[in-house]
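And now, chain A:
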Amino acid sequence: MKTLMRYDKTILAGLLLAAMACCSASAVAQDYPDPKERPERVVEGEAVPQDAYRSEVTPVVESVLFYIFGGALLLSAVGLCICRDVVRMATCLFFTLGSAAVLYLLLGAFFLGAIQLIVYAGGTLILLVFGVMLTNKSPWVRFDCKPAEMIAAAGVAIVLFFGLATMLTTTEWAQSTGEARSTTVAQFGKALLTTYLVPFEVASVMLLVVMIAAAYMARQE
Partner candidate 1 sequence: MAPEEVCDILKERFGAAVLDAKLDARRPYVVVDVARWHDIALFLRDDERLQFNMLECLSALDLLEDNKLAAVYDMFSVPVVIASASTVVGGSGCKSTPLLRHHMAVRVEVDRDKPRIPTVSDVWPAADWHEREAFDMMGIVFDNHPDMTRILCPDDWEGYPLRKDYEFPLEYHGIPATTEHTLTNPKH
Partner candidate 2 sequence: MFIVGLTHYLILAAVLFCCGVFVMMTKRNAIGILMGVELVLNSVNVNFVAFDRYRPGGGFDGQIAALFVIVLAAAEAAVAVAICMNVYKNLNTIDVDRGDALHG
């Protein structure tokens, strides 16, 4: 571990370069036609043709990227289990969320990936770290649980995983073999304001309630 630590910059720079290379090769790529031919403004009721945003990702590239970022996701999730320091846990969570965002991009959900980054990584995580800073007595106070509890929890988790895995692998899912469908923001917005209007409004009301509730709970006595 110490040897690893000494070459941290090299490793991190490698990761950085790998991330850049992956991004450059990744699914976010779209060729677009001449801007004159594109609709200048997305008018309601007018869907953007699907083939305007054609992903260039082939199954091979997708698989390679999946293994890289899926691996990163798992590593950071396991790191979250292992770490004892809360801020380190938050860092692990950050990498988990970031990798998940890349997976969303791979799956063709660009808007969702971007939202994941801005809301989760940029917002929720900062909030969590903020909470850690406000509530930590000092960076040197930790809460540990007993080894027996740890083992029991690990057992439960492993059993749960095997159950889930068996269930997942044995079920026959109705799958399409088709290419990834890219969803445009316009489609998303339209769906939110038509088909999913009620949940959308409920969610906005809930956000308002949450805002008031959070402000009330953390208010000045």
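As a selection rule, all candidates are chains of the complex that A comes from, given by their letters.
Definition applied: a residue touches a chain if its C-beta (ideal position, glycine included) is under 8 Å from a C-beta of that chain, and two chains touch if they have at least 3 such contacts; residues count from 1.
Everything numeric here is computed off the predicted structure, so don't read it as measured data.
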{"item": "In-complex contact of chain A, chosen from 1 or 2", "value": "2"}
{"item": "Residue ranges of chain A in contact with candidate 2 within the complex", "value": "59-60, 62-63, 66-67, 70, 73-74, 77-78, 80-81, 86, 89-90, 93, 96-97, 100, 103-104, 107-109, 111-112, 115-116, 119-120, 123-124, 127-128, 130-132, 134-135, 137, 143-145, 149-150, 152-154, 156-158, 160-161, 164-165, 168-169, 173-176, 178, 180-181, 183, 187-188, 191-192, 196, 199, 203, 206-207, 210-211, 213-214, 217-218"}
